[in-house]
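Handing you this structure, nothing more for now.
All protein chains but one are shown in place.
Entry: chain A
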Amino acid sequence: MTAPAAPAAPDQPAPEPAGPVLSASGLHVTFAGRGGRAARAVDGVDLEIRPGEIVALVGESGCGKSTLARALLGLVRPTSGQVAYHGRPLDYRSRELKRFRERAQLVLQDPSGSLNPRHTVYDAVAEGRRIHNGATPDEQERVAEALSRAGLRPPERFLLRYPHELSGGQRQRVVIAGALILDPEVIVADEPVASLDASVRGEILRLLMRLRDDFGLAALVVTHDLGLAWNIADRIAVMYLGRVVETGTVEEVLSAPRHPYTRALLSVLPEAGQEPQVLAGEPPDPTRIPGGCRFHARCPVLASGRAEAAGVAERCRTEDPGPLPAGGAADAACHWARAQAAGG
């Protein structure tokens, strides 16, 4: 990745005029950790998901991306900061939360676990509608419609099946059908294909993209897999130790990564065609977030002296580069990258 694509390609779509469906601002989620130390799972995140847009949230396991996903759906209450739905702060009173949950749906990693083993496909898909609309005469019709939208055709053959009778891919389609029956505006998918066979992954990802294209569905896809993000996402946010460290369109971030962490992640992909850069140092621990730049202890740029050459090494060790704004412009929370950009 020597020749970076032009940061503002001419065919880049104009920014969406509509406001974000779901957004986080200054979001912190802290858990009481072992031994009284607080784990800052999410440590100041601004993020926006706009209508008809797939945002990939990428990071190592334990970086807080699943917690962020759950906080966006109101399943975890933020310690500070807020989640907003169409610009209005999320209301955690049960009646308001229920209304919100009709519009935003969750898809989890393991479809075997996210389906109740004793409920038929019909029960699983109809559940959301029953919660919000009660039992209606057109229920069966709607269930069948949701199943075929999720790619399970003919739907009648699946209605009375139990999850254990289906393949992994079929189960994940059932989970997605259960989300689609409510005509949601946004889906938060936490590693939606990580537990599936490689042959099935592509199909599920294509389904998500088709839902975006045909129904204007917005989605946040949490993944540790940059290749997956490249394939389906419009925008990408790279997360490290509770903070988004680089953000931008997929092309911007993946073809011209600025943050040393993103570069390291990309370098280990087999397609990268460059020397894999294995990160040294301790794995990230959210109970002990280092001062200065949270990545500095493992940062290859700092270790190799290039940060010193750019004159930012001291700032790397002592000054937090701060959270990135949710605006969407390509940006990296890195003193060195900013110095490079400023210096030309």
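Operating definition for what follows: a contact is a pair of C-beta atoms (placed from the backbone, for glycine too) under 8 Å apart; a residue touches a chain by one contact, two chains touch by 3 or more; residues count from 1.
Heads up, the rule we're going with is that contacts and distances are computed from a predicted model.
Peer 1: Using the UniProt record as the reference, specify the protein name of the hidden chain from among "Glutamyl-tRNA(Gln) amidotransferase subunit A", "ABC transporter permease", "histidine kinase" or "4-vinyl reductase 4VR domain-containing protein".
Peer 2: "ABC transporter permease"
Peer 1: Which residue from A:67, A:105, A:249 or A:262 sits in contact with the chain not drawn here?
Peer 2: Considering all chains, including the one not shown, the answer is A:105.
Peer 1: From the listed residues A:85, A:122 or A:230, report the one that touches the chain absent from this view.
Peer 2: A:230
Peer 1: Out of A:91, A:138 or A:165, which residue would touch the omitted chain in the full complex?
Peer 2: A:165
Peer 1: To test your reading of the contact rule: which positions on chain A touch the chain that is missing from view?
Peer 2: So the residues of chain A touching the unseen chain are 73, 75, 94, 97-98, 101-102, 105-106, 108-110, 113-118, 127-128, 131-132, 151-153, 157-158, 161-162, 164-167, 169-170, 173, 175, 178, 182, 193, 198-203, 205-207, 209, 225, 227-228, 230-232, 269, 271.
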